[in-house]
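These notes are about the structure you will find just below.
One protein chain omitted, others in place.
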Amino acid sequence: MDLTYTAADLAFRDMVRGFIEHNLPSDLQKKVRNHLRLHRQDYVRWHQIVARQGWAAPAWPVEYGGTGWSATQRHIWEEECARAGTPPILPFGVNMVAPVIMAFGNDAQKARYLPRILNCDDWWCQGYSEPGSGSDLASLKTTAERVGDHYIVNGQKTWTTLAQHADMIFCLVRTDSTVRKQEGISFLLIDMKSPGITVRPIIMLDEDHEINEVFFDNVKVPVQNLIGQENKGWTYAKYLLGHERTGITAIGRSKRELLFLKKIASEHYKQGKPLLQDPIFASKIALLEIDMMALETTVLRVITRESHTPGPEASMLKIRGSEIQQQLTELMIEALGPDALPFDTDYLEGKADHAVTGDDAAAPLAGYYFNYRKTSIYGGSNEIQKNIIAQMVLGL
Amino acid sequence: MDLTYTAADLAFRDMVRGFIEHNLPSDLQKKVRNHLRLHRQDYVRWHQIVARQGWAAPAWPVEYGGTGWSATQRHIWEEECARAGTPPILPFGVNMVAPVIMAFGNDAQKARYLPRILNCDDWWCQGYSEPGSGSDLASLKTTAERVGDHYIVNGQKTWTTLAQHADMIFCLVRTDSTVRKQEGISFLLIDMKSPGITVRPIIMLDEDHEINEVFFDNVKVPVQNLIGQENKGWTYAKYLLGHERTGITAIGRSKRELLFLKKIASEHYKQGKPLLQDPIFASKIALLEIDMMALETTVLRVITRESHTPGPEASMLKIRGSEIQQQLTELMIEALGPDALPFDTDYLEGKADHAVTGDDAAAPLAGYYFNYRKTSIYGGSNEIQKNIIAQMVLGL
Amino acid sequence: MHFNLTEEQQQFADALRRWADKDYTFDVRQRIVHSASGVSDLAWDTLAELGMTALPVPEAQGGFNGDAVDMMVVMQELGRALVVEPYFATVWGAYFLKLAGNQHHRLGDVARGELKLACALGEKHARHDLCDIKTIAAINGEGYRIDGTKTVVVHGGQAGALIVSARSAGTQRDTHGISLFVVPTDAPGVALRDYRTIDGQRAATVQFSHVPVPASALLGRLGGGCEMLDEAADYGVSLQCSEAVGVMDAIFGTTLDYLKTRKQFGMAIGSFQALQHRMADMYIHLEQARSMAMLAAARMSCGDADERRRVVSAAKVRIGQAAKFIGQQAVQLHGGMGVTDELPAAHHFKRLTMIELTLGDVDHHLARFIAQRGFQQHSV
Partner (left out) sequence: MHFNLTEEQQQFADALRRWADKDYTFDVRQRIVHSASGVSDLAWDTLAELGMTALPVPEAQGGFNGDAVDMMVVMQELGRALVVEPYFATVWGAYFLKLAGNQHHRLGDVARGELKLACALGEKHARHDLCDIKTIAAINGEGYRIDGTKTVVVHGGQAGALIVSARSAGTQRDTHGISLFVVPTDAPGVALRDYRTIDGQRAATVQFSHVPVPASALLGRLGGGCEMLDEAADYGVSLQCSEAVGVMDAIFGTTLDYLKTRKQFGMAIGSFQALQHRMADMYIHLEQARSMAMLAAARMSCGDADERRRVVSAAKVRIGQAAKFIGQQAVQLHGGMGVTDELPAAHHFKRLTMIELTLGDVDHHLARFIAQRGFQQHSV
């Protein structure tokens, strides 16, 4: 057992840290650190900066543009990005559809899509969930009927993150409704500019627009957009679920947010003393900090072992990671007290330079708290994750 | 809404408080307040003092020896007993078998058993649970076969509280195994001195002997000991479950224990200050005290309404009552710290005047904590209570 | 001892429920929230017609002299319907005027629904501490001159007059030297910046620059405002506790309905035991919270200030815990729908959260509970 980074790892860390310091635009960094809303261009800009360096998809095989970094190095890179406050590289292309294309796509599909994903030429979104199918994904109803060289797609997807910006959507669609529900599903890539697609915003409880409903009304999709075999889509979707998911803990980001929380707690008072020095509030922060140490160590246990893909323990990482993210925001608004109430969407959207109250640090936090209730719901609710632990890990 | 006691209630309170002050033997009070183990004679002595006053079964109809007190008055009496630290009037006779005898027994049974229960001439225990049937009570296997004027009982009961002292046991037994499990059960009263009965102690995790296994090996029970009709026992058992159960919260006792906890917390230190003045420990006590206010008010809501028997909400009272009792003991040992470790059964049993460490207040507390884990298990585990709330209250 | 409502209380509750079900539906409420003013004159007039503005006002000033228990009934209904009108701010302000005893005409205006009030008490950095005051009230001829800034003044922008706390002596955190005033919002030197709050209400930053007020604007004794603040804050907390119970009742009900109707894996999600137990936990929280709201309302007028402080703080603590659990779990049980703006549940959750963050949170009231006489007592 040796729980220290090697000299090579430390040198790598310094190297990527230096890259970020020199290349992360300060306006982007400021937006991220201050919890302002990111626009399409903010994501693309950072993605393309990283892509020019060749690091946009570190986990990909080198042949497709990956970096060849070890799992530890990839962890360090993610940690440094989170520490600095870069916009995220969105997962829908790089981490979600790309691995499926690599594993099950044909050469033409690989040649067409992978470079465009790497460079963020296409913005991808994910068409899995439907109104009637929350945790029960396989019950999906959107149909794709083969007519000549095309599929005709009809139905509705929902919870489609950032679909309002998307060029492409990867979808699970039903191509056979006569068989067991898992066996009639196919995996389709669909151009979002196709006639018949309508995107309807779903406004979040913090009034942010980050998810959508996507309606398909007789949308023509060329058969060459089918991944792998017809009716094998469920297998490909499951492959993706088993793919590397330690990033889901967002532990690096949480570490940055812990410092932000401490800053807030040093500037708000209880009985005349900063909250950070109040034994009770400090204890809450400390318990969270300790939970983060435990989670980080657990992540390191997973990524440093020989087969560094977590199995069903990914469920544990997801549960703890989401709970910690939520508790951070919970303590932030608790520190604010009444200062959490003012709500100023103009400031959050970047339309005003300062919040209406003048307190720019406080302005986004209540929305952040409310928005982050999603983390225990999306990506398989925490209840579903506990089912998975009970069944797959514990054999119950 | 008027949340104050009437002048008459207050006069009643003073009256019963005066009775207890004058009649509770100080050696019994000391044992109860200091968490020492009670022996058979301790229970009987107090029961008979109360019986002489005519108050041993306040809730009984006056014709059988009840007091005619209102629900509020009964609550006040229980509260005053708990406050002073009397031994409990054990429920097995007065509150459990007696209501069944009154409702379903014949005149001979009423005439024989009720006066003896009222005066604690017989010590009763409850023969419901069996090794295979925990929460699933109706799956019981102990059989009673009718042979002439007798039933021949074979089988085993378990978790039988204080059976080692008992003169009588009331049992659910199977008299018909050919029908649905609830429909072949009968309610039998059995003399514990009958040949063929063996009592085996089950030692608790604090090494106390308060529960037992009771084995029945061809035990002859006269048919006149059958309550009501053969095979209707499940109905009688359910009647009992629906009977007044607000006492299950033990809120009066918990209020006394809260003061004991505060005393302990004023005598043990953190960073040179009594724990009672430590913001963090004081907060834990205060949260518990507030939970107790909420529970007490909830109990009062139930007993002061016109039909003052709680329905399925009794499950809520049981859950909160047991959790509060457990948290009290948890904070007691937390206050002790390392002083919780010493274990001295001689002192607990009254065989030594003082604990081996000299700290008589501390000596029983770790055992008390461990023992009280039972409160969330017995009387229908808290999980079962939540099932009941979900089904009976919420309609899920 | 009994927990029954009077016939009049039940009638008030029924009238409000009928009005909200018909005229203050969720859609109506959302339109009001997103309107320019953020409040509805029509709704206000209806509340006045229903007697709600008169309810807390003494009979001598044309009111019904309602006590905290009467107000409990009203606030629960307003909470249930998520009413965003400046009712609580006005009633709370009126309590200060009642305590002061010298503001009869203003109380009459309140009773008739002609005057809205707001309480300009909190300051930046004071967080939950109402006695942490930098605003200054200097002697100015026969009267006073007020300088300072009050933050997050709920419905300050909708009020005709403000209850203002200021320091006439002492230093920032002294409990002595605090004085209370009533100041018209159109007084010279009063500048309001009105904005939305995340729970759909309005609040304002209020700046006082050399604001002259007459001697008659002083509420109670000069420098003796702390006790009045303490009692009035308890009144406000007691009302907010009742509102929170109404909100929880509503969100609990919709969540229960959702569990019974939403299907996953071919069955109602309410048939899953883990969710059933969660719902049972929510039910227990709700009933404990309800008990504490009743107890706090009853003890507001018990005449024993120690007991009042102790019980009101206990209620805010217990209800704060319940509100967090019920709010978070209601959203969780609604799944993705729970985090959208479209369902009432999300708005109930936001309101519950903000109630917890105003007038002292769980930790604030826990510390206050501990500081009361009696907590340290342990004679068995």
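Note that the chains are named A, B and C in the order they appear, and that numbering of residues resets to 1 at the start of each chain.
The criterion applied here is as follows: contacts are C-beta pairs under 8 Å (C-beta built on N, C-alpha and C of every residue); 3 or more make two chains touch, one makes a residue touch a chain.
Please read all numbers here as calculations on a predicted model, not as lab measurements.
Across the complete structure, the visible chains that the omitted chain touches are A, B, C. Interface note: of A:V173, A:L189, A:L295 or A:L348, the residue touching the hidden chain in the full complex is A:L295. Per the touch definition above, the residue from A:V16, A:A237 or A:M316 contacting the chain not shown is A:M316. Within the complete assembly, B:Q271 is the residue of B:S177, B:Q271 or B:S307 that touches the hidden chain.
Summary of contacts with the chain left out: across B:M204, B:L259, B:I303 or B:V393, the touching residue is B:M204. Against the chain not displayed here, chain B makes contact via residues 129, 132-136, 139, 158-159, 202-207, 211, 268-272, 280-281, 333-334, 336-344, 356-359, 366-367, 369-371, 373-374, 376-378, 381-383, 386. Looking at chain A, the residues touching the absent chain are 1-6, 9, 33, 72, 85, 256, 259-260, 262-263, 265-266, 276-277, 279, 282-283, 286-287, 289-291, 293-295, 297-298, 300-301, 304-305, 313, 316, 319-320, 383, 385-387, 389-391, 393-396. Mapped onto chain C, the footprint of the missing chain covers residues 272-274, 276-277.
FYI, only the chains that are shown with their structure count from here on.
Greatest centre-to-centre distance from chain C is found for B, with centres as Cα means.
Between chain B and chain C the centroid-to-centroid distance comes to 43 Å (mean Cα coordinates, whole Å). Of all residues in chain B, those touching 2 or more other chains are 279, 283, listed in ascending order.
Contacts with at least two other chains are made by residues 363, 367 of chain C.
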